[in-house]
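Left out: one protein chain. Kept in place: all the others.
We call the chains A and B, going by the order they appear; numbering starts again at 1 in every chain.
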Amino acid sequence: MLEVQGLTRTYTEGRKVLDNINLSFSEGSFTIIAGPNGSGKTQLMRHLNGLLKPQSGKILLRGRDIRENLTETRKRIGLVFQNADSQIVGQTVASDICFGAENLKWSRKRINEKLESLLREFSISELRNRRPHTLSGGEKRRCVLAAVLIMEPEIIVLDEPFTGLDRDGVQDVLKDITRLHKEGKTIILITHDLEKSLAHADRLVLMDKGSVVEDGRPADLLDRLESAGIRKPWGENRDLESMTWLAP
Amino acid sequence: MAGSLMFQYQPGSSVLHRSDIRVKLIIMIALSLVLIQVSVFRLSLLLPFLLLLQCSLKRRPLPPPLPVLFMPALIFTGNFLSLAAGDALLSSALITAGLRTVRFTFILWMAQLFTETSDPMCLTPAFYRLLKHIPLIPAGRISTQLGLSLTLIPVILEEMNEIRDAMISRCGWNPRSPLKNLVHMGQPLLNGVLLKAEALSDAMEARLFTEDSTEPELLGSSSVLLPLLAGSLFILILLAGEYVLSRSGSSSFFVQFF
Partner (left out) sequence: MSKDKIRKTVLAAVFTALIAASSFFTIPVGPVPIVLTTMFVVLSGMLGGPWVGLSAVGSYLILGIIGLPVFAGGTAGIAKLMGPTGGFLIGYLLAPVAGGFIFNPPGDKAKGLKVLLAVLGAFTAGALIYVPGIPWLKYSLSMDWPSALQAGLIPFIPGFIIKNAAAAALAFALKERFQNFLKSEE
């Protein structure tokens, strides 16, 4: 259970990026946080594993402030950033995936075992010795996802994972996300691209100008999307189940 | 363009390929230091050694890039002219200049052998293992930094070309004001670089980057003992041979040169 309580952040010039955010994410849930550019989604995400220190308010993981033990927090809450290129630190896919586990000082044997199982899980075994720079967009995104998963987080936060991907790329990434959700991970997906993923979520949070404007079940919020600055997926009276790019 | 970085490494399974990178590096540096003082003896002893290594690759040597071919000529002329202008005899100026040119070629040759047989991917772990024995040096940080820059070079190169092309296509490239061109190009480039650094350091922090992580793995099986023995044996023979020759009073032409 991850709880955000009264989180506020103000820029030096006085503008509020985050304005008294109160949210809680229950275990095994799949939440989509949507909002126009500049609504504070990414800043919120940076607070969730302690990259940013709350100016006021706090974030609790199972009742304990996440800042008490940042290592533990970052192990449990994995972040997948928006730009895949700039979060790849290894020179090969395999060495990039191992990076997090090496920092946790696991033994080489344990790291290699986990690496093998992740490569199989994501079906990227044949990419293991490739240079990340030469991968396609979807492959990069999955490599980054695997790299976060090696630390065995319970909660996975993804920031705009579909940006710049072609259809196959979107499908592959979406498949992985839904699979992880089925395995019991808590998923928090930040996107303004509802059409590709909304069908899988059990909760939708809409943000605008730094505050939460709507919070509820996706089906109930469909009609209020446009007023929150999000484009409603195309089609008259379109049902929720169709809002996915995964083939049925 | 990005491919040109990796152009020089040629995968293979020769003795040199299988030798440990650290040992190759140390031997290469040691031999370069030995060659600071040139002599006919040292150079002629090194020649079969290098030839042997080249043959062990069992492939045709790569043609060197064009500018490299000019360098020996430049070094020879420069040395010869200045020596001849000084008080040296014409013949000795010729020989010294020649020896220095050969030295340069040999060092270049060694560097080529090293790059051709060393996978850059293994370089940073190898470097880490080399540095961690030296006290006070943050080996983990240095090797991470090297690894990061290796990953970033092709990315940044691409960005540079894109910015230049974007400028040219907006007619922003004025041949008469190079200063303005540079500033206009540097601004987006450095801004982009800063954004990249921001994203990268956040990602590294989120993935708990630390200096004393589990040691990086050396890829493949690399042999240490054989190349180390061969290298030190060679240098030993060289120094011993030189000592014997100078004691036996053979002509200084052979052993002594600048």
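Details
The definition used in the following text is that contacts are C-beta pairs under 8 Å (C-beta built on N, C-alpha and C of every residue); 3 or more make two chains touch, one makes a residue touch a chain.
Because the structure is predicted, anything quoted here is derived from the model rather than measured.
Of the options B:I153, B:A166 or B:L225, the residue whose C-beta touches the omitted chain is B:I153.
When the full complex is taken into account, the listed residue touching the unshown chain is B:A111, out of B:A73, B:A111 or B:L226.
Within the whole complex, the absent chain has one touching residue among B:V15, B:L57, B:I95 or B:V193, and that is B:V193. Touching residues on subunit B toward the chain that is not drawn are 1, 4-5, 7-8, 25, 28-29, 32, 36, 65, 67-68, 71, 74-75, 78-79, 82-83, 85-86, 104, 107-108, 110-112, 114-115, 118, 120, 123, 127, 141-142, 144-146, 148-150, 152-157, 160-161, 164, 175, 178-179, 181-183, 185-187, 189-191, 193-194, 196-198, 200-201, 204-205, 209-211.
Here is the rule we use: only the chains that are shown with their structure count from here on.
Work out the mean CA point of subunit A and of subunit B, and you get 42 Å between them.
Note for the complex: subunit B touches subunit A at residues 2, 120-121, 124, 144, 147-148, 150-151, 154-155, 195-196, 199-200, 202-210, 212-217.
Residue ranges of subunit A in contact with subunit B, taken from their complex: 46, 49, 51, 71, 74-75, 78-79, 81-83, 85-92, 95, 99-108, 111, 131-133, 147-148, 151.
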